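Note that one protein chain is taken out, while the other chains of the complex remain in position.
Naming follows writing order (A, B and C), and every chain is counted from residue 1.
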Amino acid sequence: MDRQQLAGYFDYNATTPVSPAVAEAMTATLGQFANASSNHAEAIRNRNAMQQARVSVAEMLGTSADKVFFTSGGSEANNWAIKGRLFNHLNKPGHIITTAIEHPSVLETVRYFEKQFGFKVSYLKPQSNGAISISDFMAALQEDTQLVSMMYANNETGVIQPISEVAKITSARGIKLHVDGVQLVGKRAIDVEACDIDYLSFSAHKFYGPKGVGGLYIKENNSLSPLIHGGGQELGLRSGTENLLAISGLAKAAEEAKCAIAQWDQHAQACKHLMVDLIQQADISVEFNGDTTYANALSNTLNMAIKGVRGEALAVLMDKKHGFIISIGSACSNNKQKTLSAVLLAMGLDEERIQSSIRVSFGQYTTTADIENFVTALNQCVKQLSAMSFAS
Amino acid sequence: MDRQQLAGYFDYNATTPVSPAVAEAMTATLGQFANASSNHAEAIRNRNAMQQARVSVAEMLGTSADKVFFTSGGSEANNWAIKGRLFNHLNKPGHIITTAIEHPSVLETVRYFEKQFGFKVSYLKPQSNGAISISDFMAALQEDTQLVSMMYANNETGVIQPISEVAKITSARGIKLHVDGVQLVGKRAIDVEACDIDYLSFSAHKFYGPKGVGGLYIKENNSLSPLIHGGGQELGLRSGTENLLAISGLAKAAEEAKCAIAQWDQHAQACKHLMVDLIQQADISVEFNGDTTYANALSNTLNMAIKGVRGEALAVLMDKKHGFIISIGSACSNNKQKTLSAVLLAMGLDEERIQSSIRVSFGQYTTTADIENFVTALNQCVKQLSAMSFAS
Amino acid sequence: MYNDIIIENFSDPQHVGDLESADIELEVGNSVCGDRIRVQILLDDNKISNALFRAWGCATSVATANIFCDSLLNQSLDSVCQRDVEYKQQMLGELSPSQHHCMDILNELHQLLSEQRVAEDVANG
Partner (left out) sequence: MYNDIIIENFSDPQHVGDLESADIELEVGNSVCGDRIRVQILLDDNKISNALFRAWGCATSVATANIFCDSLLNQSLDSVCQRDVEYKQQMLGELSPSQHHCMDILNELHQLLSEQRVAEDVANG
């Protein structure tokens, strides 16, 4: 790993680098080509490796290996949970509850059922702190609610949603609950069995594993149709020749996460505190978007509006002048349209605030020195952009 | 690559080893973690690499990059083509033509539409030579035929199907044609534009690329709904963070295939001839299942029934005593059931013949010496098993 | 998939063949699988002095035949017929679901042997 590249990387929520141990595990697997569904010795060794990987992931999630199903990533897992459930209900389309702050792989999928097949959908808006309120959730429930799909932690704000409360309600009423855990898994410990979740999606590349692999926890595997039919892999629920290479990377990432998750989280929390302190010392005028407390938000994420500058311009300057990579709340998309973050909009923020918002997310390779350099650069960039702007 | 392992590997149709160049390309990509959908320099470099990969695959297929869409493999591509098309027709389910010899990722998908959504399906049976006849196909066409899904080459027999004739008919009638090209792509040159194919599936691990990646050629990209909705990758048709690692492997495999395909094919054909000759010299009593001529079958595949032995027992003996890996036409599955190859059954072969059938498939790493050793071992094993059996 | 006991007994079975004059002959067939096994047994003073098989079937069923023959040598019919379930299970080692029918074959071989012994006792008694 290129230390200099990592020093400037503040976009861990978009994707993470693979860890050295993951890279090593994958390099070692690259030559092991036998088809894990065949029956010769090498194939069986690969099948056993698959099973071992399933155990590693299960241990990270607090469940057993037979409830872990591998997919090509978080998007497939989200699509699968929703489609695998709702395609069984097309003859009697009912009501779905989701939120306005879901990842597009949930939102677009739910919209597809709404537009194409006549399901009714409640898109819950978060409070201004970025979290869905339980009373709003309760109010949205209907007689024929067939599925609830709610994320565990939001990718833009890091705000953690009240999943355990929701799960209590859905399980009491016999409504299936899908949780997009992509941003939480690998960052906070999770015990999926203790919580009454029916389906939980995760994605390796958000916690130092490779892209293109993830999975779905499925509590009752007869509750879901396959999204990918075929040769019967993954207990017949997800077909396709097993991608042992990627899965070996996922497994190693899961093992590392299981061991180090508390330590990573503490480190991230320390980085976050430091960043907030330094920003305040630097006298940059910021407003944080969404809750930033430990209990209510991921430790590695800060979403903030910086008064008087455009987030997009700030991000470009941070990148081109200082080599820092961040994400933004709004981008130009074409002449007729701008794209304002749907998450920040749903939180009720106004256009100007969204246009001046940036998302900073860090991880295990971020050092406190990186944080210091980051804020120094941020301060310079904000000053430079402010100086260009109209005298206020 | 382990030369000894390759020497005994006669199961290339199940999967292939990654080539050294593919492994190298992937190793070089392992550290390039930037999200190809982001906007900083590294991300843009990765996005450009994705585009370059698309060009490489397009050149192999004889089309342009904008018609190549990446997936997590052949199974997803097959599911996508069929579901992406038919989910648009649920309110008016019509007629589907497929064959009884398709891969389960087609067959199970089509059955799903038949059972769950009331589509009518014609499952064409091949002739005894393993190929579908055009007159059977013509006879199956109906007024409301909405989709034809037919494989290019069969995975068990290697028999090539009359796709260009079928394509002429479907395109004249405005019926969409999906072709499962997984076994042909990388083995025989293909010009997907010259042929009037609407959707063509392929999978990297069948031609020395990694598992878990493949794609779909789509002639008109508004003709298909996404199977995986979400963030809008792949022109909005297949969402999910781009798996550059696997795609870099696919691209290298496509480049190698484009250059070497004729050479590989000649080599395979020579191996096939040698094997047939040696088997006949060895006086092993075989009957080949399906056509074995160059024009009508893949050069790397031989499916044969060996009189008087069980294919399964033969495969185990070849593996355990001589280290040769082959596939079989029938396996015990449990006390109540045997699994006879659906492909061989559809060709009208009887149970005894199917139970004594093996599939041998080889590739670029197979040497003529390997072929010789293989037949020597085969001869020994057949003799040993025959000697155990009842005096005939 | 195939445990070591199965592999060894299948790859190099030591008890293949025909007896010129067998005291007992057992024959089992699995109608689903098409497996067919014949075992011939030679008795010497109520002890089994030789046992040979022929088989057409899957690897595990061939191995089962060989294991069975091997287990008979120098045993009394009595002791063979008294084998319990557990004993017979460990004869084949761990099996995957697709191999369980060979447990049935082994049981059937024992069963047939018991029946033959009774028949012989009756005939001799």
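To be clear about the criterion, contacts are C-beta pairs under 8 Å (C-beta built on N, C-alpha and C of every residue); 3 or more make two chains touch, one makes a residue touch a chain.
Remember, it's a predicted structure, so these values are computed and weren't measured experimentally.
Visitor: So one chain is hidden, and I want to know which residue out of A:A7, A:A41, A:I169 or A:A331 touches that hidden chain in the complete assembly.
Guide: A:A331
Visitor: Of the residues A:Q51, A:Q266, A:Q281 or A:S389, I need the one that contacts the missing chain.
Guide: Answer from the full complex: A:S389 touches the omitted chain.
Visitor: Using the touch definition from the top, which of A:K115, A:K321 or A:K383 touches the missing chain?
Guide: A:K321
Visitor: Residue-wise, where is subunit A in contact with the chain that is not depicted?
Guide: Touch with the absent chain occurs at residues 308, 310, 312-313, 316-317, 320-321, 331-338, 351-352, 355, 387-391.
The criterion applied here is as follows: only the chains that are shown with their structure count from here on.
Visitor: Can you name the chain whose C-alpha mean lies closest to the mean of all the C-alpha atoms?
Guide: Given all protein C-alpha atoms shown, the central chain works out to be B.
Visitor: In whole angstrom, what separates the CA-based centres of subunit A and subunit C?
Guide: Those two chain centres are 59 Å apart.
Visitor: Can you check how far apart subunit B and subunit C are, centre to centre, with Cα atoms defining each centre and the answer in Å?
Guide: 42
Visitor: Scan subunit A for residues touching two or more other chains and write them down.
Guide: In subunit A, the residues touching two or more other chains are 39.
Visitor: Multi-chain contacts only, two chains or more: what residues does subunit C have there?
Guide: As it turns out, subunit C has no residue touching two or more other chains.
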